[in-house]
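Below is one structure, written out as structure tokens, with a few remarks after it.
With one protein chain removed, the remaining protein chains of the complex are shown where they sit.
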Amino acid sequence: MKLFAQTQLLEDVQGKGLCVGCGACVDLCPYFTTYRGKTAMLFPCDRETGRCFAYCPKAEVDYDEVYKARTGRAFDGTPIGPHLETYKAKAGEKTAECTFQCGGTVTALISCALDNKMISGAVLTDSEGRMPKPRLVRTSEQARDCAGSKYSASPTLSVVNQEAKRGVRNMGVVATPCQALAISQMKMNPTDKPDFEDPVSLVIGLFCTWALDARKLEALLAEKGIEGKIIKADVPPPPAEVFVVETDQGTVEIPLAEVREIIPEGCSICPDMTSELADVSVGQVEGDAGFNTLIIRTQKGAELVKTAISQGYLVTETLDGDKVHNLATASANKKKRALAKAKEMGLLNTPDEEGRAAMRVSEGALNKIQP
Amino acid sequence: MGTATLTKDPYNLIITGVGGQGNVLASRVLGNLLSDKGFSITIGETFGASQRGGSVMSHMRISAGESWSPQIPKGQADMVVALEPIEALRVLHTYGHPGVKVISNTRSIYPVGVISGDSKYPSMDELQKTIEGLTEQAWFINATDAAMELGNPIFGNIMMVGALAKTGVLPIDRDGFEKVMLRTMGEKKTPVNLKAFDMGAEMIN
């Protein structure tokens, strides 16, 4: 891993507008913070190597190295990444009802992990007003408070850093793909300090095509005159082409074309749709709003799912082949678009003499993805 | 005027230090003491913004006759009393000459630039050598640490006055000092200041 620090992070990520506000660089030290969905530098730091740069999913990510460290396999460009099994799933009766985004699989798995003390706590994303608000939860009841997707990019990992600093270990995290990537880089402990050992033991990844700029989304909702408390936001599968916002005062649809305007630039170079570096990944199921697509990727993930099923937290069914096929196509398309964009920006496999890259991908993977 | 005479007229004394070290008080005490002896004194001082962590300097002109400008001409200091060692060097740069003498405190006060790591503070050895190389005679005393024994680093300024008296370059005596202290500080504060004066004098040999 090429190690740099704040100066380069500011230049490569903030400076190029690629920050997605994931929170990986936040609260490691006094120099980065997050406020109302935006990551900010407070004071310059003159270190030559540091975790902020090392963890950032948009700066010098060597995909082979990260994938090998996390999954034991190089990054080969397979559409939905390394995995063991795929299912259709939803919360079982042991998981109390609440407003799940889809089938409640995520909340079910987190509840199971917490109740069985497989993790010490879980870093989830709640909301405060119209801003995403990450927090560490200790109980399944608290986990239910965090159910539902906040379509804003959230600085979830800042809470991982805060809690790690306090000495919390063995955390579970519900992460978007960029966050799962950042966590994988944390796990590699690139600066080799015992204090900075991996604080995360379980990653539940979310599918993600894009997130939205939190401040801009807030402004857009205000502009659309949307008032009241948001109960749920959703992007129904094609061909709907709308962003649906349900509040306690009614439901409003905003054309996706308008919403796409407020996607952070950084999302456009993200090649991962299914959180390939998570233990399990969860997303929607096309045309089946009460269920989730569930991808089991690691042994740990498989054990969690097994426990959840056996204890009644989760129920699974088989996922139709055409659904898997469509998912793979969508994933492959995201990879293709992202790599093409990175290449266009000069950020893909940038030769040393020309500067730093956002991502480094092997020849083989490139051949497969065909950006 | 009494029997006291000056080795040079005007005798140019600079007291330098950092804001908050009691520079002004030291120059006032000396000024009053020498004024009591009938000398004509002019003191030039900088206050205000320069006190906030900056360098401060008092110029004292001591003369049997007329009053001189509150700023000493370049290269014409006869004695520099420095409450902080790099301030001695800074003064020598502008007001020094091969015949100048220096009494310097050895306790450093770091400029913010040094604290922040933007600049470096020299080692005390290096600093002493440098000052010695720019003076006819130099004395180094740790007035601040001695003052801490008296319970407050602020007494460092009076120790420097005592040290200056002991060098004999100016007609400064303990009685005169006591008189000024009683007049300006009152009876309560005089004994500890006399103690500081004596401790300062003892450090010169």
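Note that the chains are named A and B in the order they appear, and that numbering of residues resets to 1 at the start of each chain.
Throughout what follows, a residue touches a chain if its C-beta (ideal position, glycine included) is under 8 Å from a C-beta of that chain, and two chains touch if they have at least 3 such contacts.
In the analysis below, contacts and distances are computed from a predicted model.
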Could you tell me which of "Indolepyruvate oxidoreductase subunit IorA", "Proline dehydrogenase", "(2Fe-2S)-binding protein" or "sn-glycerol-3-phosphate transport system permease protein UgpA" is the UniProt name of the chain missing from the displayed complex?
"Indolepyruvate oxidoreductase subunit IorA"
Among shown chains, those touching the left-out chain
A, B
So one chain is hidden, and I want to know which residue out of B:153, B:171 or B:200 touches that hidden chain in the complete assembly.
B:153
For the full complex, which residue in B:14, B:102 or B:134 touches the chain that was left out?
B:134
Among B:5, B:71 or B:137, which residue is in contact with the omitted chain in the full complex?
B:71
Just checking the interface: what residues of subunit B touch the absent partner chain?
18, 20, 28, 31-32, 35, 40-50, 52-55, 67-76, 86-87, 89-90, 92-93, 96-98, 107, 109-117, 119-122, 126-127, 130, 133-134, 144, 148, 152-154, 183, 186
Note that subunit A touches the absent chain at residues 5, 28-31, 33-36, 38, 40-43, 45-47, 49-52, 165, 191, 193, 195-196
